[in-house]
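The complex is shown incomplete by one protein chain, all other protein chains being positioned as in the whole.
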């Protein structure tokens, strides 16, 4: 790899360095916008005791759910989980830790982690179980909770188009948590639907500047739909 | 104005409601990306005792500098000022308050203001005059300063293209502080180089979603260059 | 007669105003979109990152990359904007959404709401609900007035873990429209044929009834 060319050819290279016990921040919302091939690679590597920071945990046989099946996940930091039976089983059996975090707070914790902000105040969760053990404070007569930011050893991200420098754009609501995840990994890996040459993405249209990205791999995606709803 | 059509026809309508003593958040960096016509309208209105939150204060006869000349500004919250002689005169004469704020902290204060985050920690300014009187705290062994967010009674913004719903895109580095300013005004007014119909801006290319914008006006811009530098 | 789900949605739709940005939760709240008064425009925000949510897609329009916060396939209206979840919750947290409609297990006279967790059952998570109740300018809660055992869901104090505190000011149930202020429920309207006495009996928290309480009318 010379200069700013971040394209790697194999999934092995893409996830090289991932070790047992690490924290991985994953983009995606439900099954939408998830880095399918990178998740499959983690399954293939068999890495254990992982902490995943991801809004959801997939379904039984897709998304992060496939890592649950292999018992590779020690802890989930998520806003909404339990779309799959194995998750429920492991959680009730005490085999899986879960740290429930409000969706907006989770998104902001990732952004803050990437932006060098160690903690911020939010009204979200004040007076609820989420605020237990956390500092609270009033500003202008309103109560807020102090929330700390999140960073990961790795971030895994799905982009629509990524150029060789790692500049990314996302497609429709597959954007979701991907831009924040991209900023918050010590090593950020982007799995792209399409790799393009630098200059093909217009500078002001880039959602994730390449400075955040360490590796880019060409992916291929099943794009499974979680809840197909059609117009009557 | 019906539904989401936010276009107003006159600068009077655009700045209606601005009163003496209010706080105005202004987009722009130097003379780049400033809402020229809205600034001129404030001059025409003669509104006094304004607090401006803006990275800079223009030059003697352009940008926010034209409001200094009329003594309409009581206080500047900026990262870098004094590109004009009248500013210096008023400051040294005690006629003008200045709250110097590091550029990144200023940008983040605006963003936080718009995003409902009343305060955040940053390492920027720790141990410097900027941190005086502010709470500091260690996270992971590093020292941080607690900074409070900023909101304004008005925000004035320059966009490249805005649709009737207030969705905006910015042109090149004229983006600068405009997207954060747009989120942080109780009333946000966008002066656009071009007004387009809804649907002309691609949903994922929009820099400022219309939910933040109250009024849109067609502007015309001199776009004065502060430091012309040419290739040798 | 208690209101149907559709009638609850119809009544909530009367809270809409032209130009409102609205976030609708899952279930009855989603139905509100079907009853936007004619001549009025509202724009729907979906917290995964979509402003200007449209109807469900036709089979030809289905796109795995275009979903709403309920993970359903949707479309975007002309003039929509799509953005990250951080930006989406910046909007919500920052108070830029005009109205949020969501369901609940319990609401109390202090405007507290419990909606995400029943101890002893599996906790699936709060999703965006805590952010929504902390951030929206106006919140309308939709729910049945009592549970299937007849126990009131409008309490003096919530018994379940809270989703948010002091944040609810209006409830539309199958029996009534209730406003919360000054530490009490205030009965504003009643469902057609439902007596004040029945509402009183099914409201565990302090209920204030002032004068004649109008009956809702549906065309």
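Which chain is which? They are A, B and C, in the order written, and residues in each are numbered from 1.
One rule holds for everything that comes next: a contact is a pair of C-beta atoms (placed from the backbone, for glycine too) under 8 Å apart; a residue touches a chain by one contact, two chains touch by 3 or more.
The model shown is predicted, which means the values in this text are computed figures rather than measured ones.
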item: Chains shown that the absent chain touches, full complex; value: A, B
item: Residue, one of B:2, B:93 or B:228, that touches the chain absent here; value: B:228
item: Per the touch definition above, residue among B:16, B:123 or B:196 touching the missing chain; value: B:123
item: Candidates A:27, A:114 or A:219 - the one touching the absent chain; value: A:114
item: Chain A, residues in touch with the chain not shown (by the definition above); value: 1-4, 111, 113-117, 163-165, 167, 183, 198-199, 203-204, 206, 209-212
item: Interface with the undisplayed chain - residues on chain B; value: 29-33, 55, 78-82, 88, 91-92, 98, 100, 102-105, 107-108, 110-111, 122-130, 143, 171-180, 207, 223-232
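Just so it is clear, only the chains that are shown with their structure count from here on.
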item: B-C or A-C, whichever has more C-beta pairs in contact; value: A-C
item: Geometric centre distance via CA averages, chain B-chain A, whole Å; value: 32
item: Rounded Å distance, chain B centre to chain C centre (Cα mean); value: 35
item: Rounded Å distance between chain A and chain C, as computed from the means of their C-alpha atoms; value: 29
item: Contacts with 2+ other chains: residues of chain C; value: 50, 76, 82-83, 89-90, 92-93, 134-135
item: Touching two or more other chains - residues of chain B; value: 115-117, 203-204
